[in-house]
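The structure under discussion appears below in the form of structure tokens.
Note that this complex is displayed minus one protein chain, with the remaining chains in position.
Up next is chain A:
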Amino acid sequence: MAVNSSSQNNDADGSRSFELKAASFTLPIIRLMDNNVEAVAARLGKKVEKAPHFFRNTPVVIDLSGLAGSGAGGADLPLLVGLLRGYGMIPFGVRGGSKEQHAAAEALELAVLRDSYVKRDKTKEAEGAEPEDSAPSEQAPQPRASQGQAQRANQGFLLVTRPVRSGQRVYAAGGDLSITAAVSSGAELMADGNIHVYGPLRGRALAGMSGNLEARIFCQDLQAELVSIAGHYRVSENIPSEMRGVPVQIFLDQKVLRIEKL
């Protein structure tokens, strides 16, 4: 019997069902130099306005190498991905970046493009990346994450009974996060599962951090700056006023973020 030397696979009936090949594509890369999602949003917004068609349905790779040392881990990635999607782009992978960022990317079902997949155009590019890392961004204030104290859950859920203050971050990795106190504006809650807040929620809440579309946010008194489920987010401005200050749940309905009174 002759062995098939190509990578074609034949089914039992001899018909071909797939073929494995390698091909290379030229793709836009968005190289982040600033971990502050708002800053990125503002600048990107201007670019997109100028050439909306260029970005629509464009697959993009997110290059994280410019963020090295910013210390923010992978926490902002879901926001960034949500932002790019909001502009019609199709983020499908990341390159560069830290272990945390890779974990966050994998959680979002993004590909992590290792260097072996990424052909270095020139060594120049790689060299150029290093000094830029330490170059300060235009903004004087530190990105908000800089003083964040990420608390990690170890039993799959996390209960916080003290107020979460401006500048603090709480992350319930792998489970739910429950807060029985106030969450200040400038504070950030993250959970791979649901988030429950029994005091006023004035900061940010990001549930379903690892891409769980079923995750929900429940809160007694919604005054949030931003809410997000699995990277689909809404900022304060777009939260209807009748939902503010009342008990609500926030969830995804066909990938659309919905806020509903409880």
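Going forward, contacts are C-beta pairs under 8 Å (C-beta built on N, C-alpha and C of every residue); 3 or more make two chains touch, one makes a residue touch a chain; residues count from 1.
Everything that follows uses one rule, which is that contacts and distances are computed from a predicted model.
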item: Listed names "Ferredoxin-NADP reductase", "Septum site-determining protein MinD", "Biotin synthase auxiliary protein" or "Nitrogen fixation protein NifT", matching UniProt entry of the absent chain; value: "Septum site-determining protein MinD"
item: Residue among A:Ala181, A:Leu213 or A:Met243 touching the omitted chain; value: A:Ala181
item: Identified contact with the non-displayed chain, of A:Arg31, A:Arg85 or A:Arg165; value: A:Arg165
item: Missing-partner contacts on chain A, residue numbers; value: 147, 149, 162-168, 181-182, 184-187, 199-200, 202
